[in-house]
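A single structure is presented below for examination.
Omission of a single protein chain aside, the complex is shown with its protein chains in their original locations.
Then we have chain A:
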Amino acid sequence: MADEALFLLLHSEMVAGLYRAAEQGEGENGRCTTKLESMGFRVGQGLIERFTRDTARFKDELDIMKFICKDFWTTVFKKQIDNLRTNHQGIYVLQDNKFRLLTQMSAGKQYLEHAPKYLAFTCGLIRGGLSNLGIKSIVTAEVSSMPACK
């Protein structure tokens, strides 16, 4: 709804603002991504606390991942993850074919080099959510053709 537009705009302003500041000052792109990721981390922690207040205990890791793919993703991005794959040894791949934060950018390979900036916050979001559920993780993102991403 309307809130979504507000969040999308805030997010893209955040990305633009941080990179603008970096160009003028330190010029370190890596730091911007880290900042975005850590912001996402805090938000993820807070969000997961509020979402799971009333839900039952999770049985195992896979259950938690399914929760992230369905309920968490739906609340944040208004849709579910399209594809979840795992090697049952701790690695999960979540695929979203129409990632909300990228749909406004392009539908293909244009601007591909800018995509990672927009995914940093969401990686942090997932990492924060998992951390509050007791799982330590590393979250990375990959975009081969917008607006799909893994």
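Heads up, the rule we're going with is that contacts are C-beta pairs under 8 Å (C-beta built on N, C-alpha and C of every residue); 3 or more make two chains touch, one makes a residue touch a chain; residues count from 1.
One rule holds in what follows: contacts and distances are computed from a predicted model.
Undergrad: Consult the UniProt record of the chain that does not appear here and report its protein name from "Trafficking protein particle complex subunit 3-like protein", "Mitochondrial import inner membrane translocase subunit", "Aspartate aminotransferase" or "3987_t:CDS:1".
TA: The chain we cannot see is, by its UniProt record, "Trafficking protein particle complex subunit 3-like protein".
Undergrad: Go through chain A and note every residue touching the omitted chain.
TA: Touch set of chain A with respect to the missing chain: 2-3, 5-7, 9-11, 13-14, 16-17, 21, 35, 38-40, 42-43, 46-47, 50, 75-76, 121.
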